[in-house]
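Dropping a structure here in structure tokens format, bear with me for questions.
Note that one protein chain is taken out, while the other chains of the complex remain in position.
Naming follows writing order (A, B and C), and every chain is counted from residue 1.
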Amino acid sequence: MNVSLDQAQAAIKAATEKSQELNLKMNIAIVDAGANLTAFARMDGAWLGSIDIAIKKAKTARFFDMPTGDIGQISQPGGSLFNIEHSNGGLITFPGGIPIKSGNGEVIGAIGVSGSTVENDHTVAEAGMNAVN
Amino acid sequence: MNVSLDQAQAAIKAATEKSQELNLKMNIAIVDAGANLTAFARMDGAWLGSIDIAIKKAKTARFFDMPTGDIGQISQPGGSLFNIEHSNGGLITFPGGIPIKSGNGEVIGAIGVSGSTVENDHTVAEAGMNAVN
Amino acid sequence: MNVSLDQAQAAIKAATEKSQELNLKMNIAIVDAGANLTAFARMDGAWLGSIDIAIKKAKTARFFDMPTGDIGQISQPGGSLFNIEHSNGGLITFPGGIPIKSGNGEVIGAIGVSGSTVENDHTVAEAGMNAVN
Partner (left out) sequence: MNVSLDQAQAAIKAATEKSQELNLKMNIAIVDAGANLTAFARMDGAWLGSIDIAIKKAKTARFFDMPTGDIGQISQPGGSLFNIEHSNGGLITFPGGIPIKSGNGEVIGAIGVSGSTVENDHTVAEAGMNAVN
């Protein structure tokens, strides 16, 4: 099952509102269960370099069905997945990407957010994810 | 000046409604004056291969400030821009990409649509473009 | 819904047997509904250059939910989709890629075959596709 466009746009709306509340300018990407882009929005004035990062975070979260930051903890020097970022045309493994699940726990897509600190990116991604339900 | 996210989302909304009216499933991409992705939507069930094509059409239209189909007419064998598609990481030069202009005629972005015949793609792109004003 | 590994391996087995019957050496790729690789086999002595072509044919067939050869007919010079091959990291638009459908007509993946003439590639792909049911 795939996240629908309605769900994806609801996630982007919630993430955008959370960003405005926190006075942030974000790039927000949604991919479906096949890790293919479903919806995207760049808030006015958000970093250009974060377009690709938001999309890569969403893909990375779906590629491994976990928050991107979890991968980053073990891709460090000496970690078990050191330099995994070289796969799949480039992964982003710091926080800001989160899988999106259906009511029964199946992963149906993922959200990726980029434009501020990784803490803020994750907070906004979470707000977007929570809108899908 | 750049197309704003509000304008981009209005264009996507109008393009989506035109697609539904014509019973089509489209991928719709908006880029800003810097040819950077601003907003994107894939309607449920739209072709996966059209994600990249919609984005490339929008970029191509802004890269040269003209409808993509105009470029395709001179990129044919023997034409003056033969195989220009090899540049910029891949151009798409058949119809479906159109520049978006501000009230005073300045190009502020572009829309790219993919998912049906090139005639339908162009019609839906036009509907999206017309919503920005 | 996605083609399962069992279905993908059955398709590869049928395609391999058809190839042997025709005295051909083929590369055979199966992708799922998300256009992600599910199974692959290169018969001993098959062309190395056909590894990538078989995979790209399978992806192309799923990207647009039609046999690859159908796209090739309109991507010719003067055709409405001229040079569409520049999208999606490279498409292959001559015959040998076919969508795979479930019993109810939903596209659940695709098969791509490369290693001989395009007629033979298509015939072998068809044999593989027919094994999924």
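The definition used in the following text is that a contact is a pair of C-beta atoms (placed from the backbone, for glycine too) under 8 Å apart; a residue touches a chain by one contact, two chains touch by 3 or more.
Here the structure is a predicted model, which is why all the values come from computation and not from measurement.
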Left-out chain, listing which of the shown chains it touches: A, C
Touch with the omitted chain, as defined above, among C:S4, C:S80 or C:N130: C:S4
Among A:Q20, A:N88, A:T117 or A:N133, the residue in touch with the chain that has been omitted: A:N88
Residue, one of A:S4, A:S19, A:T60 or A:S114, that touches the chain absent here: A:T60
In chain A, positions touching the absent partner: 34-35, 60, 62-65, 77-78, 80-84, 86-89, 91
Absent chain, residues of chain C that touch it: 2, 4-5, 8-9, 34, 36-44, 48, 51
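Keep in mind that, in the parts below, only the chains that are shown with their structure count from here on.
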CA centroid of chain A to CA centroid of chain B, Å: 25
Chain B and chain C: spacing of chain centres that average the CA atoms, whole Å: 29
Chain B, residues touching no fewer than two other chains: 48
